[in-house]
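Read through the structure below, which is laid out as structure tokens, and then see the notes.
All protein chains of the complex are present and in place, except for one that has been dropped.
Showing chain A:
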Amino acid sequence: MKKSNYRDSKIIFLLGLILIVTVGCERELSDDVEFATFPKTAEVFIDGFSGGLNYFPFSGSKANAFTVDQEVKYKGTASMRFDVPTVGDPNGAFAGAIFPDATGRDLSDYDALTFWIKSTQAATLNEVGLGNDFGANKYLVTMTNVPLSTNWTKVIIPIPDATKLTLEKGMFWYAEGAENGNGYTFWIDELKYEKLGTVAQPKPAIFNGVDKKENSFIGSNVTIDGLTQTYNLASGINQTVLAAPSYFKFSSSNVEVARVSELGIVTIVGFGTAKITAAVAGVKATGSLTIEASGGFGSAPVPTQAAANVISLFSNAYTNVPVDFFNGLYDGSTTKTSDIKVGFDNFKYYSDLNYVGIEFKNPAINATTMGFLHLDIWTADTTNTPFIVKIRDRGANGVIDTNVFTGGPTVDDKEISYTVPANQITPGQWISINIPLTGDIASQKGNLAQIVFVGDINFLLDNLYFYK
């Protein structure tokens, strides 16, 4: 580390000199400039740790799952032994660790991480790879579901684009759980980087190779997922690994509509159509995302209730009371929420809805003088599923008490459920919904704390308020 710092300062010094010397004329960077380089050591574990290699178990994993075994080995005098815990093992729920090199290495000459592996029983190794350094994991590579047998077999993990790995610390990592509840042992030997020369025919993919189309709105984000790189190996097998976004170069066909960050986050910035594509090392990835950023939703109907008769949660027309969150990210919820702003108009955009909860507990809302809940929604989707709104009063105990089996209220909570039939959800226009605070909450609405939406549409929400 110290050495590289020194070299960096030397570079700066040299650059400084060049500037001084070449004032008034243009010249290429001097050949004397020597950029800092890192060791190209290929070995990770042959018969022992290679120099600089560390071992850090994942939190929650069995800390002593890894040992050096001098009895069982593929070659030489020792191998890496991994004892996967049985379900319920008090020492940890799984085996998993990273093996970083503190200094970092230049792996750009290699095309694969390889090792020999065998296990005490047929098993499927969940995850194994490189690029995990407990830092940004910028160049993470994951091979999933590697079949293990009781015979030594060679595993080849192709590097998606080795030119990126001029300073990599994450030499090796793995994570594995019990097989059918049972612990077992596997061994890894001759763990090293190689230039096989036979890792070829790259076929990168985004969205797992699917050409996706999505309607979206200004201000919303889409994360590019399903990032993989596939190489054809000497065996003829096409080996796919999961690859971090930083291996990819993303592009948008129209940056006035959508922009993509280095990390594969697409931000919608304007109306129109944009196609998001990607490439790894100049090879175009299969899969794409075509975004229709439609601005056709306009504005929701302007509220007409007098401010004095309203308790507003979300509206530009009123002063809003505190809301804890607009998406509780409940277990099993697929719903994503983003803020959309068009001009001075704010919306909440809910996508991939199955169910989503809004909570306002600090303080809860006393709606005893209120008669209705109002909301406006807009969707581009047609659906066969009704849209359901649930309003919950948490009662005097100050806690939202939910029956974990039904999702319904329990203890002192009360709730009403209001259904908008599917045939009343007209795509492409604002739908105003007014829900009478009757039924179970007619006489208990002094501690309203939660609103839940259930359905399957992507929709914009505006003007969510109670009124008299």
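Rule of thumb we're sticking to: a contact is a pair of C-beta atoms (placed from the backbone, for glycine too) under 8 Å apart; a residue touches a chain by one contact, two chains touch by 3 or more; residues count from 1.
The definition used in the following text is that contacts and distances are computed from a predicted model.
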| item | value |
| --- | --- |
| Undisplayed chain, where the name is taken from the UniProt record, one of "ATP synthase subunit delta", "Aspartyl/glutamyl-tRNA(Asn/Gln) amidotransferase subunit B", "Formate dehydrogenase" or "Glycoside hydrolase family 16 protein" | "Glycoside hydrolase family 16 protein" |
| Full-complex contact with the absent chain, from A:G181, A:G197 or A:G282 | A:G197 |
| Touching the absent chain when the full complex is considered, from A:A136, A:V210, A:A234 or A:V283 | A:A234 |
| Contact set of chain A toward the excluded chain (per top definition) | 195-198, 200-201, 203, 232, 234, 236, 238 |
